[in-house]
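A single protein chain has been omitted from the complex, and every remaining protein chain is retained in its original position.
Right after this comes chain A.
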Amino acid sequence: MALSTLTRQVGVAPLRPAKTFSPTARAWLFLSPAMLFLGVLIAASLLVLRMSVGTKGAEWSGFSLASYAQLLEPYYLKSLLLTLRLALVSALIAVLLAIPVGYCMSRLQSPLLRRVFLAAVLLPLLVNLLLQSYGWLVILGPGGMVNQALMGLGLIDRPVMLLYNQTGVLMGLVQTAFPLAVLPIASAMRGVSRSYEEAAATLGASRAQVFRQVVLPMSLPGIITGATLVFAYNASSFVVLLLLGGRRVPMLAVMVHDQIAPLMNWPAASAAGVVLIVTTLAIMTFSEFVTGRRRRILEASQ
């Protein structure tokens, strides 16, 4: 009885309407709810693009490149350069710090230590940036941890100004974006099999040599991805600047907001936003190109 049910079912299967869908149509059907939300994102960026060539007062009908021309004025140009410089420096520092941490995370044996490490990496990423900025105020403030320590050591007589300038902002940028560098590096290093390290060590390489000549080159795609993520994230960083920069470090993201809130100049804000998007996309494409080539070379050599 049960057997005959089974055979009948299998025989019916090819007639099911689901099979008549083309695989592409079926896949996009499954993707459509997610695409609905991503569609909002894309529509929103197109709106920003349209708005950026509008004119103040006639945002939807006017057309002028005045907002972009305004971005070429010395003040805005300086802000663009400052944005790129701080993002680049923070990416370099974050990656340098992330390499040892990523290596340890990829090689840890004890489950408890792994959970503690992962929690310490995830906390700065997931805890509200506002709260972490409060912490930075405690550390960098005039009576804060760093100044007290430096005065205690007799290195300085009066508190040095660490807040509301580029030093404080840079530290904040590195710390908040640090997890974005660690995670891809750790996952790339997990992909480097231990047998390579053992082989190198057997052939007489010292620990430092093994790390520098085997592990680092093989996880380079992850390192580049990490650097790119930090750069992209920090180029448009907003909260850290709002709290630690005190508006005295005019990066692009702050300008986008200032153009809206006090000035109501939507086209200018949009133009600055478009510059941010283009910068991000350019650096992502470049990194994709570099890591893609690197990966092909690695695959060919294995």
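We adopt the following convention: contacts are C-beta pairs under 8 Å (C-beta built on N, C-alpha and C of every residue); 3 or more make two chains touch, one makes a residue touch a chain; residues count from 1.
Assume contacts and distances are computed from a predicted model.
Pick from "Helix-turn-helix domain-containing protein", "Glycine betaine/proline transport system substrate-binding protein", "ABC transporter permease" or "Nitric oxide reductase F protein" the UniProt protein name of the chain that isn't shown here.
Options "Helix-turn-helix domain-containing protein", "Glycine betaine/proline transport system substrate-binding protein", "ABC transporter permease" or "Nitric oxide reductase F protein" considered; the missing chain's recorded name is "ABC transporter permease".
Among A:65, A:81, A:120 or A:297, which residue is in touch with the absent chain?
Touching the chain that is not displayed is residue A:120.
Check the options A:66, A:92 or A:139 and report the residue that touches the missing chain.
Touching the chain that is not displayed is residue A:139.
Among A:221, A:245 or A:273, which one touches the chain that has been omitted from the display?
Looking across A:221, A:245 or A:273, the contact with the absent chain belongs to A:273.
In the whole complex, not just what's shown, which of A:40, A:156, A:263 or A:297 touches the removed chain?
Only one of A:40, A:156, A:263 or A:297 touches the chain omitted from view, namely A:40.
Touching the missing chain, which residues of chain A?
5-6, 9-10, 13, 16, 18, 23-24, 26-31, 33-38, 40-41, 43-45, 47-48, 51, 97, 100-101, 103-105, 107-109, 111, 114-115, 117-124, 126-139, 141, 143-145, 148, 175, 178-179, 183-184, 187, 194, 197-198, 200-201, 207, 210, 229, 232-233, 235-236, 238-239, 253, 256-257, 260, 266, 269-270, 273, 276-277, 280, 284
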